[in-house]
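The structure under discussion is supplied below as C-alpha cells; questions concerning it will follow.
Here the complex is missing a single protein chain, while all its other protein chains stay put.
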Amino acid sequence: MIDVDQLRVRFGDNEVVKGVSFQVPAGDSFGIVGESGSGKSTVLRALSGLNNAWTGHIAINGEAVGPRRDRAFFRKVQMVFQDPYGSLHPRQTIDRILSEPLLVHGIGEIERRIERALAEVALPAAVRFRYPHQLSGGQRQRVAIARALIAEPEVLLLDEPTSALDVSVQAEILNLLADLREQRKLTYILVSHNLAVVAHLCPRVGVMIGGQMVEQLSADDLRGGHTRHPHTAELRSLSVGLEEVP
Amino acid sequence: MSTAFSLQWLLTETPESRSQAAWGRRYRAWLALRSNPLAMIGLVIIVTFVVLSLAAPWLATHNPGAQDLANRLARPSAAHWFGTDELGRDLYSRILYGGRVTLGMVIAVVVLVAPLGLAIGCIAGYFGGVVDRVLMRVTDVFLAFPRLILALAFVAALKPGVESAVLAIALTAWPPYARLARAETMTVRNSDFIAACRLTGAPSGRIILRHVAPLCVPSLVVRITLDMSSIIITAASLGFLGMGAQPPSPEWGAMIATTKRFIFEQWWVPTIPGIAIFLASLAFNFLGDGLRDVLDPKQR
C-alpha cells in the first residue's frame, strides 16, 4: 500500500531525513518512534504532500507520487496532527470544518455525512455548530479525526495524535482509532515518542534517530526486548522503567 | 409569546440546522455589540449621519449653494441654525449635503482599499518567496511616496473631482492594509489548521479566500476605522488644493479649509464642520473597536 524508498528531506543545508525506507501493506499499521527532532513529522509531511522538497521514491497503492499531488491523492491520504488546539480553524464551526473536504471534493449528502462522521467518533450532535474553543482537547481531536475520515480515505497518517491529551482521553482516542481501522480497513502510519502507544496500535515499528530509521521490528520483538540497535534498547528500557508501578 | 419563541429559537444551544445556527450566531454577535456602550454610541452616530445625509433634500432649510453676501458669516440664529459661511451660505444645509460627499468618499475609499489591501497582503503572505518579494516591493514604492503628493499627481493626470479624489486616496491608502494582512497571514500560514486545509486538496485561492482572509479581517477593520479621520483629512486637503470635491459642492474638509482664517472672529464657521468630522471619526473608531471584539468568537 505504502512504499517509501530512500526518502531524503532537507531544509536548506540541513538534511533532516537521511534515506528512510519502509513498506506498509494495505490494512496494516506501521509505527514510527524516536526522540523529538529525529525527523518523524518530516517523514509524514513528505508523505502527505505538505512538504514537497524531498527526493527518493514514494508510492501509494503501487502508484509513484511526485512532490505535487492532485486532488485524487488527498481523497486517499489524510493526516491527523498532534496539537488539537492548533489543527482546527479557530473561526469556523465544527460543521464548517467538516463540510470543507466534502465541498472541495464535490461530495454530496453533506448533511448526512456530517451527522454520520460525528456519530462515528462518538461526538454528540450538539457540538456540530460549536467553535473549537468551546470543546475539550479530546473532543477536538475527535473532530480532527472525523475531518480526516469524512472523505473516506484509505490511508491515515497520525502525527502524535494523543501526545497533547490526558491519559484517560488517550485511551478513548486509541480505542476509537483501533475500531475505525477495523471498520474501514484503513492503513495507518502512527508517529509517537511513546513506545507503549505505538506498540499498542501497530504490529510493526520503525525506530528513528537523527533522520535515519535504524531499526524495524515487530511490536512483539519490541515487547520481548529482541532489539538489535542500542538506541531501541535504550528507548525500551526507559519506557519499561517508567511503566512499572511500585 | 411569539418573540419569546423566536428568541429561544435563536439562542438555543442545539440548533437544528445550519441556517438556524448562523442566525443564532448573528443574533449573539448583535447582543455582544449591543452590550458594548461605546460601540452602540458609534453605531448610532454613524446611522444618524447617514440618514441625515440621505434625507438632506427634505431636511435642509436652504439651498446649499445659494449665496447671500449681505448676510455672510452670520451667527447661528433661527433663520440659519448653524450660521452662514463666508459667502453667506447656510451652514446647516451645507453640513447635511456635505455629509453625502464626505461620507460617500470615505465609504468609497474603504470599499476600494480594504479588499485590495487584504488580497495583496494575503497573497504575499501565503505564497511567500518571489511573489511576496515582488508584491512587497510594489507596496514599498507606494508607501515611500508622500500620500498627498502621489494623490495630487494622480488627480492632476485625471480630471479633478470627487471620483478622482477617491481613486487617488485609495491608491495611496492600501499599502498599510496589505502590510497588516501580510503579517497576519504569515502567523497562520504554517499553522496546522491551514495544513489541514491544504490536505483537503483545496486550491490556494480557496484557502486564501475562505480560511486565511477571514482571520485578517478583524485587525483590518480596526485599522481602517482608525484611519477614517485621516482619509477625511486627505480628502479635505485635496479639496482645498482644488483637486477634490469642486466648489460649490459642499464637503466637510473643504469647508474647514476655506474658512479656517475665521477661526478667531467667527469661530463657529470652521468649527461646525470640524465637529462633524470629529464625531464621524470618533464614531467609526468606537464601532471598529466593538466590531473587533464581536468578530472574534473567542471573546464571547
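Letters A and B name the chains as they come in the text, with residue numbers starting at 1 for each one.
The rule is simple: a contact is a pair of C-beta atoms (placed from the backbone, for glycine too) under 8 Å apart; a residue touches a chain by one contact, two chains touch by 3 or more.
Everything below uses one rule, namely that contacts and distances are computed from a predicted model.
Hidden from the displayed complex is a chain whose UniProt protein name, among "Phenylalanine--tRNA ligase alpha subunit", "ABC transporter ATP-binding protein", "3-isopropylmalate dehydratase large subunit" or "Sulfite reductase, dissimilatory-type subunit beta", is "ABC transporter ATP-binding protein". Touched by the hidden chain within the whole complex are the displayed chains A.
Across A:A26, A:A72 or A:A196, the residue that sits in touch with the chain not pictured is A:A196. Of A:D70, A:E111 or A:D166, it is A:D166 that touches the chain left out of the display.
Contact between chain A and the absent chain runs through residues 35-37, 137, 166-172, 174-175, 178, 193-197, 199-200, 219, 222-223, 234-236, 238-246.
In this section, only the chains that are shown with their structure count from here on.
One simple way to say how far apart two chains are is to compare their mean CA positions; for chain A and chain B this gives 47 Å. Chain B contributes residues 13-15, 18, 21, 24, 191-193, 195-202, 206, 210-211, 214-215, 296-298 to its touches with chain A in the complex. The part of chain A that touches chain B in the complex is made up of residues 45, 48-50, 69-71, 73-75, 78-79, 81-83, 86-93, 95, 100-101, 104-105, 125-126, 128-129, 131, 133, 144, 147, 151.
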